[in-house]
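One protein chain omitted, others in place.
Chain lettering (A, B, C, D, E, F and G) follows the sequence in which the chains are written, and residue indices restart at 1 in each chain.
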Amino acid sequence: MLPFEDLDFAKIDHHRSIRKGFPEVVYAKGKTNDQVVSISKAILSQSTNLLITRSNKETFLEIKKHFNDAKFDEVSKIISVEKNPIKEKTPGIIVVAAGTSDIPVAQEAILTAESMGCKAESLFDVGVAGLQRLLSNIESIKRAKVVIVVAGMDGALPSVISGLIDIPIIAVPTSVGYGASFDGLAPLLTMLNSCSPGVSVVNIDNGFGAGYMASSILLNYKKYLN
Amino acid sequence: MLPFEDLDFAKIDHHRSIRKGFPEVVYAKGKTNDQVVSISKAILSQSTNLLITRSNKETFLEIKKHFNDAKFDEVSKIISVEKNPIKEKTPGIIVVAAGTSDIPVAQEAILTAESMGCKAESLFDVGVAGLQRLLSNIESIKRAKVVIVVAGMDGALPSVISGLIDIPIIAVPTSVGYGASFDGLAPLLTMLNSCSPGVSVVNIDNGFGAGYMASSILLNYKKYLN
Amino acid sequence: MLPFEDLDFAKIDHHRSIRKGFPEVVYAKGKTNDQVVSISKAILSQSTNLLITRSNKETFLEIKKHFNDAKFDEVSKIISVEKNPIKEKTPGIIVVAAGTSDIPVAQEAILTAESMGCKAESLFDVGVAGLQRLLSNIESIKRAKVVIVVAGMDGALPSVISGLIDIPIIAVPTSVGYGASFDGLAPLLTMLNSCSPGVSVVNIDNGFGAGYMASSILLNYKKYLN
Amino acid sequence: MLPFEDLDFAKIDHHRSIRKGFPEVVYAKGKTNDQVVSISKAILSQSTNLLITRSNKETFLEIKKHFNDAKFDEVSKIISVEKNPIKEKTPGIIVVAAGTSDIPVAQEAILTAESMGCKAESLFDVGVAGLQRLLSNIESIKRAKVVIVVAGMDGALPSVISGLIDIPIIAVPTSVGYGASFDGLAPLLTMLNSCSPGVSVVNIDNGFGAGYMASSILLNYKKYLN
Amino acid sequence: MLPFEDLDFAKIDHHRSIRKGFPEVVYAKGKTNDQVVSISKAILSQSTNLLITRSNKETFLEIKKHFNDAKFDEVSKIISVEKNPIKEKTPGIIVVAAGTSDIPVAQEAILTAESMGCKAESLFDVGVAGLQRLLSNIESIKRAKVVIVVAGMDGALPSVISGLIDIPIIAVPTSVGYGASFDGLAPLLTMLNSCSPGVSVVNIDNGFGAGYMASSILLNYKKYLN
Amino acid sequence: MLPFEDLDFAKIDHHRSIRKGFPEVVYAKGKTNDQVVSISKAILSQSTNLLITRSNKETFLEIKKHFNDAKFDEVSKIISVEKNPIKEKTPGIIVVAAGTSDIPVAQEAILTAESMGCKAESLFDVGVAGLQRLLSNIESIKRAKVVIVVAGMDGALPSVISGLIDIPIIAVPTSVGYGASFDGLAPLLTMLNSCSPGVSVVNIDNGFGAGYMASSILLNYKKYLN
Amino acid sequence: MLPFEDLDFAKIDHHRSIRKGFPEVVYAKGKTNDQVVSISKAILSQSTNLLITRSNKETFLEIKKHFNDAKFDEVSKIISVEKNPIKEKTPGIIVVAAGTSDIPVAQEAILTAESMGCKAESLFDVGVAGLQRLLSNIESIKRAKVVIVVAGMDGALPSVISGLIDIPIIAVPTSVGYGASFDGLAPLLTMLNSCSPGVSVVNIDNGFGAGYMASSILLNYKKYLN
Partner (left out) sequence: MLPFEDLDFAKIDHHRSIRKGFPEVVYAKGKTNDQVVSISKAILSQSTNLLITRSNKETFLEIKKHFNDAKFDEVSKIISVEKNPIKEKTPGIIVVAAGTSDIPVAQEAILTAESMGCKAESLFDVGVAGLQRLLSNIESIKRAKVVIVVAGMDGALPSVISGLIDIPIIAVPTSVGYGASFDGLAPLLTMLNSCSPGVSVVNIDNGFGAGYMASSILLNYKKYLN
C-alpha cells in the first residue's frame, strides 16, 4: 500500500510527489489555522517544498512561527516554503493577463509554476480593447512553450491569442467584472466556446490549476528532452 | 385616439409608421397562414411596405397569391413586399459576421435595414481566429456610420472591433455553436461584458432587431443633416 | 507600432484617444490605490481628461493629493478630472430612470456622457406603474437624439418608451429589486426581449457603457453634420 | 373516507367537485389514449362536465366515440364535454393577450373559465409596442372583475395594465419569443418582478391555471353576493 | 394630465390612490434617508396613509422626527403612518406560514393588508412535515375569502392547501432554506408548478405583493357587495 | 486483478456481481444495436440475469433473436432476460407515483427492483391535489420497508409522505410538467429541499436508480436478518 | 386529532416522535433566540432529546441558561440536549469526507445520527486525488450498513465508492470550492448523475438530512432484526 500519513482530519498523501512529481498543495480556505499548520508540518517532514493557496496574513503568521523561511505573497494570497530552493527553474511559461484586476489570479499561476520548478514570465494588461498592446508583444508570447491567458469580463483574449500562435493555451476565466459576468460565468463560457482551437480551460479564478497544468506540460517536455 | 384597425385576433397599429417611421413588422412564428395573410392585407392597405420575419416557403406561397410582388429570402426566411420601392437607400451600415454559419442572422439584419430605406454592406467570415481577415478589411468598416456585428461561439468579435473604431456597434449573438454555447447564451454574455465600450446588444439571433436599431441610428443622422 | 506606455502592471493605451476619440477609462474595482494613481498619472500625462468608475471616497482622497481639481460624485462613485473643461457640451442625450433607486446607475451614464463632451438631461422616476408621469414628459424625450433608459425590477420601461418614439434607445438593466430579479437578470432578459424594436442593451448596472454608447452615437451625428 | 374511484393507473377524485367546486381536469400529455378514455368515463359517471387539456385531434377522435357531444378546440387543444350545459355563465373575466401568437394560451384560459361556469371576454394584440391599442380599450378592461394578462417576449403588459386599474391581475407568461426568452423564462421573471402591485403569476403557457384562478376569484364574489 | 408631484429624484403619483385605490408605497432599499423622508412628506401631503417597506431602524428614526405617529415593525421592517386610522377593517384574509422562519415575510403581507383596510388573520408553522397541524386548522382557513401561503424550502404547502379548499390562494416563496434552495428559486418553481389549480405566485420574499394582491381581491368582493 | 472482459468498445465488468451483488446493467441510449447485443452476450455468458434500460422495440427484436426468453416492457422501455428466474422475491418496496403520467418512471423502478430479486408493490395517482387518496392508502405504505416516491410538476409528494412515516424514502423527480418545470428541475429542487427529513433523491426520471437504491437497502435488511 | 402545542409563532409537533420515531429538530437560522428557547422548552417538556442545527455560540449561551446539560459543537454548530443519554448506540454508519474542509458538514451528519441513537464512525480526507487513501480504508467502509459520503469540488467520491461496495450510499454535496462550483451546484449535479447505482443525494451542505436518512435506514434494520 502506498504511503500516507493519517492525521485523522487529514490524510497526508506522501506518495503524491512520487506519483505526480509534486507534493500535496494545501487549499487553506475552509481549514482552521491549526489544521493548516499540522498538515504543513506533515508535508514538510517528507518534502522540501510547501505551497498553501487561498490563505491570508493571519494564517501566514501562524505558519511563520513554525517555518521561519515561509513567505507570503500579498497579491495571490499564497504561502510558500522552499527549504531547498530549486536553483535553475525551467523557462517556457508565459502568463498573460487581460487587465490589471486579473493580476492576483495571474500571480497565483506564476507562483505555482515557480514552486514546481518552472519559470514563468508575465505580460499584463494586454486585453483586446487595445490590440496593439498585444500585437507588439506577440513575439515574447511566441517564445513560450506554454501560454496561460487570464481574463475576466468578455474573456475574449484566449481566442484572439490562439488565432496567432501554435502553442497550447491554458485559459483562466476570472470573476472580474460585474452584472452579467455572473461571477465569472461569462468569460468561462466564452473560453469554452473559443472559435480558435488549441485552448483548454480551468476553473474560474483558478490560477493554481493553470500554473499546475502548464508546469505539467513543460516538465514533460523537459523529461522527453533528457 | 390614434388609428388602429381591429381584426379581433390582431390590432393593426397603422399609427406606428407615424410614431416610429416604419409600419408594423409581422413576426410569423406562432401565427397561422390565415392570420399572416389578414394582417398583411391590413398593413398594406395603409402602407407601401411589408416585412414578415421568421417565415417559411409555405407561408410565402400563400402571401404570393395576394401580393404578386412579394419576395422570399431563403437564407433569412424573410418575406417582403415593396409596392413602391425606395429608389435611393441611405448608405452607412455594415453587417459583419464572424462565421459562415452566422450569415442567416446577418442577412435578416441586412434585409430589415433595406426594407427601412437603408443600404447595408456585408463583410462575412472575419472571426477572430484569423485576425488578418478582419484587419485587412478594417478600413471598409471604418467607412460605416453604424456597425452590426454578428457572432456565435465565443462572441469575441464585437469586443475586438470595438477596440479599433469609434463607431457605435450593435452586437448580435447567434445560437451557432454547441455544448456550452447553451443556444447562444455564451456569446450573449460575452457581448454584454465587452471590455471595450461602444457596444450594445440585441437578443440572440435577432438580426431583425439589429437591423432596426442600426437603421434607426442612421436615419436619425440623416434627419439632422437635412 | 501604436503608442502605449508600459507600467508593467498596466499598459496605458495612449493611442486610444486617437482610435476611439476618448482616452482610457479606469475601472477602479479590483485595483489597488497605488495602481489607480499610477495609471491616472500616465493617462493625464497625455490627456486633459480622466474618468475613474466604480471608485470610492478613499481612492478619491489619494487621487486628490496628486490632482487637485479631481472631483468625486458620491452617487455614481465616479472620480473625474477635467484639466481643460469642454466649454460647449453637445446636447441630445436624455437619461430616463424608472425609479429613484436606479439613479446611481443613471448618474454614471450622465457623468460619462459629460466627460465625453456631451450634455445629458435627466428624467427620473417615470416607471410604468404610473404611466401619466411618463406620458406627460414624452415631449422632452422626443427632443433627444439618443435615449438611455435605466430600469430594474420588471425592466418594462424601454419597451414602453420604444413604442412611442423613433429615437434609438440604449437600455440599462439594474440590480435594483429582490427575489426573482436575480441581481438584474430579470430586467436584462426583459430588455433583450423587447417587443418593440429600436432597443439595444448593455450590461447590468453598466451606466458607463450606456453613457459611452449614447455619446458615441451623438458625436457621430455631430461629425456628419460638420 | 372521502370518495375516490380506483382505476389502478389513476384514482378518480370524485370528491374534488365537492371540495373544490369543480371535478378533476385531465392533463392529456403523457397519458395514453386508453388512459384518457378510462379516466373520462369515470369522471363523467359522476359529473356532467369534463375538461381535457393539452390534447390532440387523435385523442379527441377516441373520446368522440364514447361521448358524442365532446368538442375539440383546435387553437387551445382542449377537449370538453358539457352534458348539461350551464345556461347562464357568470360574466366578469377578461383575457388580454399581448400578441396574436399568445392566443392559444389565452384561449385555454377562456375555455377553462367557461367550463367552470364563467364568461370570459377577450382582448387580443394590445401589447405595449402600440400603447394606444391598450389605452383605447382600457374601459372594457375596467369593467371586468378579474383580469388575465397573457404575454410572451418582454412580458411587460401586466405591469403596464396594473398601473392603470385596481382589479386583480393574473399574469401568464408564454414561451412565445426566441433567443434570450429561454422558453418563457424572460416574461416569467418580468411578471414576478412587476413594479406595480396587484399582479400574481402562474406557470409558463399555463392558460388553464390562469382560467381556473380567475374563475375561483369570480365565483367567490358571486358566493358572497348570494 | 393626471396629477403627480415632481421632486426631481422622484415623481409622486398622487393619482395612484384614485386609479389604484391606494397611494404609492415607498420601497426603502436603495434610497437615501433624505429621499425617503421627502417622498413620505409628499405622499402624506395628499394622503392619510403611508407605507414604507424594506426599511430599517435608522430610517425609522428619521421618519419619526417628521411624523410622530409613525410606527416601525421590527419583524417585517415596515414603517407605517396612519394619520386617520381605518376604524373597521374588512376581514377575510388569512396568512398561512409554513415555518417560524417564514414569519417576517408573512408579517409584511399582514401589515400591507391592514394598511389597505383589510384584516388579516395569521396561522403560522403549519408546514407539511406535520400535516395534522394543518388539518386541524383547516376550518379557520376555509372561513377566509383569500388565502396567502408563505413557504420556503420545498414550498409544498400551497399545493397541499389548494387541494383542500376552493378559495383563491396567493403563494409567496421565501428565501428560507439553504443549498439547493438557491435563495428561494426552489419554492418559487414548486409553487409555479402546483399540481392543484387555484394558486398564483408572487416574487420571492414579496410579502408586500401578496398582501396587496389579496387586499385587491377582498376589497373588490366588498365593492360588489355594496 | 479482478475479472473483466474486453470487447474493445466495452469492458464487461464480470466482477460487478461479486462486488455489488448484481451484474452490469446496460444503458441502451447512445449505443448501437450491435453494441447492445455484444454486451448482452458477454454479460449472459457469466450471469443468469440481464437488464437493459432506455431501450426500444427495434433493439428488443435484435436481442430477441439471440435470447428467446427476453421480455420487453412497453411502458418502461426495459428489456430483461431472466434465464433462471428468482422464485421468491423479497417483499418490502412500494413505488408511489403522484400522477398517471409518472407511471413509466415508476415502472422502471419496479422492474429494476424485480430484476434484483425484490418485489415492489405499486400505488399510483395519489398526488397531493387529492390528499384523501393518499391518506386512505397510508397503511399500505407503512407496511413497506423502503418507499420510492415518483412525482413531477411541484414534486411535493415526498415531503408530505415523509411527514407521515418513519421509513426511508427515495424520491424520483420526473420531467412531467411544462413551462417552469424546466424538464424536471422544479421537482428535483423541491425534493432536495424537503422540509421533512428522511428523503434522499436520485436523478430526474431515474426510475432505475431509485429501484436499485431501494433494492440495495432492502437486500441489506435481509442479509442482516439471515 | 394528533397532539401538537401551539406557541402561535410555532406549533410543536409532539406527535412527531410517535410518527417518525424522533422529535422535531430545530433549525435555528432565521429564528430569534427567544423563539429557539421557547421551542426548545416545549419540545423538552415532552421529550428527553433536543437537536438544534445551524446555530451559533450566542444562541447556545441562551439555551444553556435554561438547560444546563446543553452541549455546543463548534465544528457543526449543533446544540444538543440529551437529558437521558442513550446508553448503547446502534453501530453501522460511516461518514466519509473527501477533504478536510468538508468536515463541518460531515460532523453535522455524525451528531445527528448520534442524537438519533446511532453510532457513526468517520473517515476523513480520502478524496479521489489520492486513491490509495481510500482503497486502504475500503474494508472499514465495507463493515458499515449505511455509508454517508460528503464531498465538495468535483463531488466524484460517491461514484467511486459506489463502484466498490454493495451498501447504500447517501451522498452530500458541499459548497466547498470556488468559481464554477457555484456554491455546491457542481458536486450536486455530479452526485445526481453518478454512473454507478446505489447512490441517492440530499441537499447541499445538508449533513443533518444525510445523518437522518442513514439513521432511518439503520434503525429500520434493527427493527426488523428484533
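Note that in this section a contact is a pair of C-beta atoms (placed from the backbone, for glycine too) under 8 Å apart; a residue touches a chain by one contact, two chains touch by 3 or more.
This structure is a prediction, so every number in the text was calculated from the model and none was measured.
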item	value
Which displayed chains the hidden chain touches across the whole complex	A, B, F, G
Full-complex contact with the absent chain, from A:89, A:119 or A:145	A:145
Among F:104, F:158 or F:184, the residue in touch with the chain that has been omitted	F:184
Those residues of subunit A which, in the complete complex, touch the missing chain	19-22, 25, 145, 163-168, 170, 188, 192-194, 197-204, 208-210, 212-213, 216-217, 220-221, 224-225
Footprint left on subunit B by the chain that the document does not show	99-101, 103, 124-126, 129-130, 132-133, 135-136, 176, 178-181
Missing-chain contacts mapped onto subunit F	1-2, 4, 8-11, 13, 15-16, 24, 27, 29-31, 35, 39, 54, 173, 175, 183-185, 188, 203-206
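Operating definition for what follows: only the chains that are shown with their structure count from here on.
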item	value
Which of A-C and F-G has more C-beta contact pairs	F-G
Where subunit B and subunit G are represented by their mean Cα positions, the distance between them in whole Å	57
Residues of subunit D whose C-beta touches two or more other chains	99, 129-130, 163-164, 179-181, 185, 188, 192-194, 203-204
Which chain pairs touch, all of them	A-B, A-C, A-G, B-C, B-D, C-D, C-E, D-E, D-F, E-F, E-G, F-G
